[in-house]
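Working notes, beginning with the structure itself.
All protein chains but one are shown in place.
Entry: chain A
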Amino acid sequence: MTAPLLSISGLTKAYPGVVANDNVSFDIGESEVHALLGENGAGKSTLVKMIYGLVKPDSGTMTWKGQPFTPAEPKAARAAGVAMVFQHFSLFDALKVSENVALGMEDPPPMGDLARRIRKVSETYGLPLDPNRTVGDLSAGERQRVEIIRCLLQDPKLLIMDEPTSVLTPQEVDILFKTLNKLKEEGTSILYISHKLEEIRALCDHATILRLGKNVGECVPAETSARDMAEMMVGDTLQTPTRTTEKTGEVVLDVSGLSLEPATPFGTKLKNIHFTVRAGEILGIGGVAGNGQDELLAALSGETLTWKDAVKVNGKEVANLGPNARRRMGILAAPEERLGHAAAPDMSLTENALLTGAIREKLTGKGFVNWSGTTAFAEKIIKDFDVRTPGPHVAARALSGGNLQKFVIGREVLQRPEVLIVNQPTWGVDAAAAAAIRQALLDLAANGAAIVVISQDLDELMEISDRFGALNEGRLSDIRPAAGLTIDEIGLMMGGAHGMEVAQVGEDA
């Protein structure tokens, strides 16, 4: 390897109260796929924002091909040859692919030329995409291709990808990796941000591991075990959740023929969903985001009422009962969106404990709130689930995502649910806390609760589910025992690679 393409030395960036990056140094060579590995809040995003010119470092230097590199804004970084695919797409649903690409360009060519170039790039790199389709009709994987092609049209020397696989099915991940390998062969360097260790082992040449803003180690992923990398990330030995196999009991939750029109124009329609969950059993529901997960949770929690015999618990019809009536029966839920849905951002943790705990924890008498009892309940959640916060008086908004997630899950688990529905229980939570949450769910099941875990993290679902199904465009696949499922089979259950030949196979399966 010759001189590095980008050399980072002693980069430091502090925000009030937190040092996001503390003296971080590493090199990215030409044609190198470099992984940036770390838990949420480790400082990965801040670091790449400095490279992309969105954030100015407090101190430290960057060198680009031997020259000092201080991009004042993303335009300057792009001019040097840095391109970035963000985790959240910035695309307009109502516009065509080519129009969206043109919007991101400094000096867009005529539409016809652009469409031809998009087609050419998409064929060269194996990223099938029709420039004339409307973005609103594309799957998450296809939208990501739009973003990638938008970057490739700039002929970047360094492509930064922020958690690119979180919205992809396994088949789509394969396609993406082929593209990235081809780019690497052609001399493009890639900075790949992820916390998915197996992907990094398969793809990356080098990895830099960040923890709490510091560079805590480097490794060659192919020669390092996933467990070792995870422990470097966490700085601690990891506890793998253990499950004590219990015999499952009677059917508790019985969903049959659940169909639901979406409440909003951008919602997903649920189509004829059937499943049952027995006492002591965890049903994992996978699928790419936006395929009906939110709608399914709302129908089960009682936020959305369904009028037919669609949802039964212990043989009793509950489809027309609201959230509080269902809580009385022991049906609890934890939605995905923490701020604004599972918790009220500006209210204290005590008040947020009351939000779902009022009924089962008997926190009100004749309508009057027992605040001391509520505070005690909030403190119990904080203690039992290791929520890091000064106390229950703190506003939910002030907690980090992972800590609030622990609070939200803990709040439901401690109410001794008979049926618990959780959506993305460990999203944005560090590995140690995620393990604790999974363990809590397993313990709950061992004590006889029926649990539905909706998640996009397949590793998580395989780890804790007894049976597995996948949502795809509002339909639920057949439910199959989780043990022995291969990643290919799961991918096909999730709908295969959207917009590809493989998708046809997926529908037959």
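Things to note:
Operating definition for what follows: a residue touches a chain if its C-beta (ideal position, glycine included) is under 8 Å from a C-beta of that chain, and two chains touch if they have at least 3 such contacts; residues count from 1.
Rule of thumb we're sticking to: contacts and distances are computed from a predicted model.
Per UniProt, the protein behind the absent chain is "Nucleoside ABC transporter membrane protein"; the candidates were "Thiazole synthase", "Glycerol-3-phosphate acyltransferase", "Nucleoside ABC transporter membrane protein" or "Aldehyde dehydrogenase".
Of A:D346, A:D386 or A:D459, it is A:D346 that touches the chain left out of the display. Per the touch definition above, the residue from A:G136, A:G249 or A:G322 contacting the chain not shown is A:G322.
In the complete complex, the residue from A:G29, A:G104, A:P128 or A:G217 that touches the missing chain is A:G104.
Touching the missing chain, out of A:S9, A:T70 or A:S90, is residue A:S90. Touch with the chain that is not drawn comes from one residue among A:T356, A:T389, A:N403 or A:Q424, which is A:T356.
Listed by residue number, the positions of chain A touching the unshown chain are 52-54, 73-74, 90, 103-104, 301-303, 322-324, 327, 333, 335, 337, 339-347, 351, 354-356, 358, 364, 367-369, 371, 395, 397-398.
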